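For this view, one protein chain was removed and the others were kept in their places.
Letters are used for the chains, namely A and B, taken in the order the chains are written, and counting of residues starts over at 1 for each.
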Amino acid sequence: MPVYTCTAAQGSLTSDLKARLAAEITRIHADINHVPPAYVNVVFSDLPADSVFAGGRPATPLILTGWVRRGHPQEEATRLALELSSATARISGVDESRIMVVLQDSPARSAVEGGHVLPEPGEEREWLRRTEA
Amino acid sequence: MPVYTCTAAQGSLTSDLKARLAAEITRIHADINHVPPAYVNVVFSDLPADSVFAGGRPATPLILTGWVRRGHPQEEATRLALELSSATARISGVDESRIMVVLQDSPARSAVEGGHVLPEPGEEREWLRRTEA
Partner (left out) sequence: MPVYTCTAAQGSLTSDLKARLAAEITRIHADINHVPPAYVNVVFSDLPADSVFAGGRPATPLILTGWVRRGHPQEEATRLALELSSATARISGVDESRIMVVLQDSPARSAVEGGHVLPEPGEEREWLRRTEA
């Protein structure tokens, strides 16, 4: 259901680190937002060094943006962002000062996965029963 | 006015399939959201196989995210997402179980195209008359 995109300068993350990050982002999201891990999508966008800036100068931030269904309690979104930030720092070795996590949302009914309109937060179980039947 | 980004592992889509998908996404959006086709933007982001995950494991989802102006009726956004999902499956040959479509929005007045602030949904005709004069 969610889609995470991790953007960084080329060379910031090896293939192995991407795999470990994807696994941990998936675990954290599934745990906090009550989604089966199989429904968590994570992609990595590596950009050339001349294409990444902070403060108007070349830099090496690691930017993790996620789309989630609207309607989760705000305190859970905050906790999700905080846990994603610290996990990303821990696994990638990138100092947390250079890590940015942003969660965006839109209505579950504006998203379709596997041909099915997504369920509202809290209605995952019934949705899974119906769509995986 | 809208911006669609189709993200997939490299090799998922040939140049020909991208062109056909862009044409069909444009047709569907123009039809449902009452926008002239010329104002529909579609881009494709091909990522290396080691950069695309679902369920915390390497995978080959096809993720179509779209930005649209806020204020369209929810049932139309849902219909748009459903039609984009089935059209993407049909054209790409990717099984719909691996396709995800997400529509996000923000106020039309937070977007500028061709130097002009975008019109609210329903005010496209007057906007076009004014900006294309």
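Rule of thumb we're sticking to: a contact is a pair of C-beta atoms (placed from the backbone, for glycine too) under 8 Å apart; a residue touches a chain by one contact, two chains touch by 3 or more.
Quick caveat, the model's predicted, so the values are computed rather than measured.
Undergrad: Residue by residue, what part of chain A touches the chain that was omitted?
TA: On the side of chain A, residues 7, 45, 47-48, 50-59, 61, 63, 65, 74, 77-78, 81-82, 84-86, 89, 96-105 touch the unshown chain.
Undergrad: Could I get the residues of chain B that touch the absent chain, sorted low to high?
TA: 3, 5, 15, 18-19, 22-23, 25-27, 37-46, 67, 104, 106-107, 109-115, 117
Just so we're on the same page, only the chains that are shown with their structure count from here on.
Undergrad: How far, in degrees, do you have to turn chain A to put its CA atoms on top of chain B, rounded to the nearest 5?
TA: 120
Undergrad: Averaging only over C-alpha atoms, locate the centres of chain A and chain B and give their separation in whole Å.
TA: 20
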